[in-house]
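I am attaching a structure below and will ask some questions about it afterwards.
All protein chains but one are shown in place.
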Amino acid sequence: MILVHLIVVLALIQFIVFGILVGRARGQYGVKAPATTGHEIFERYYRVQMNTLELLILLLPAMWIALSYLSPAWISLAGAIYLVGRVVYLRAYVKDPSKRAFGFGLSIMPINALLIAILVGVGMHYFNGVPI
Amino acid sequence: MILVHLIVVLALIQFIVFGILVGRARGQYGVKAPATTGHEIFERYYRVQMNTLELLILLLPAMWIALSYLSPAWISLAGAIYLVGRVVYLRAYVKDPSKRAFGFGLSIMPINALLIAILVGVGMHYFNGVPI
Partner (left out) sequence: MILVHLIVVLALIQFIVFGILVGRARGQYGVKAPATTGHEIFERYYRVQMNTLELLILLLPAMWIALSYLSPAWISLAGAIYLVGRVVYLRAYVKDPSKRAFGFGLSIMPINALLIAILVGVGMHYFNGVPI
C-alpha cells in the first residue's frame, strides 16, 4: 500500500511541475492571465497540463478501485508506466505536437489496463456470488 | 460495492469515449493541436469533455464518501442517472449548445443529491456523538 501511495504522490507532484512549467511559459512568452492563447509554445505547455489533468481523473480512481482486485505491486507498475509516459508526452508535445501520440498511448495504456482488470474483477466477484 | 465500482468504471470509460470524440473532431474539422478553437463543432465536443471533467471531480469523491452514509444501491442509482444525463448532454450540446441545460441538470442533480445526503449523514453522526 505504501508503494501505491508513493506512486500517487509522485503523479501529483509531476502535475504540479507541469503547472510550474505553464507558469514559467506565461512569463517567457508574454501570455498574461487570464489568456491561455497567444503564443504557440505556451499553448503546448498548457495543453500538456490539461491533458494530464484529463488522465489524472482516470488514473487515480482506477488505481484506488483496483486495490480491491489487484496486488499493489501491479497497480504501482501501472502508475510507474503512466509517470514515464507523461514525461515522454511532455517532451514530444513541446517539440512537435504532431508527435504526441506515443507518449499519450504510453500514459493511457496502464489506465486502460487497470480499468479492464477492474471489470474482470467485478465480473468474477459477481459470478462468485459476492453481494452487489 | 462491486456495483459502485462498475458504475465508476463506466463513468471513466464514458469520459474516455468523450475524449475520443474530441480527437476525431480534431481530424474531421481540421483543428490542429495545441489549438482548442477554430471550428464551432469541434469546440462543442471539446466543451462537452471539459464539462464532464468538471462533473467527474465532483461525482467521484461524492460517491466515495457517500459509502459511509448511504447504501451502495442508492449511490449506484445516482451514478446511473449521471451516466444517462451525460449522454443527453452530449447529444444536445453537439446539436445546439443553447439546448444543453436539461442534460446538464440531469447529470448534476444526482451529484447534488449525494452531497446533500453526505451533509445530512455528517450532521446525524455529529449529533449522535460520533467523534469528529
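Going in written order, the chains are labelled A and B, and every chain counts its residues from 1.
Convention: a residue touches a chain if its C-beta (ideal position, glycine included) is under 8 Å from a C-beta of that chain, and two chains touch if they have at least 3 such contacts.
The structure displayed is predicted, hence computed values, not measured ones.
Trainee: In the full complex, which residues of chain A touch the absent chain?
Mentor: Residues touching the hidden chain, for chain A, are 1-3, 5-6, 8-9, 12-13, 15-16, 19, 32-37, 49, 53, 56-57, 60, 72-73.
Trainee: Using the document's contact rule, name the residues of chain B that touch the chain not shown here.
Mentor: 37, 40, 43-44, 46-47, 53-54, 57-58, 61-62, 65, 68, 93, 97-98, 100, 108, 112, 115, 118-119, 122, 125-126, 130, 132
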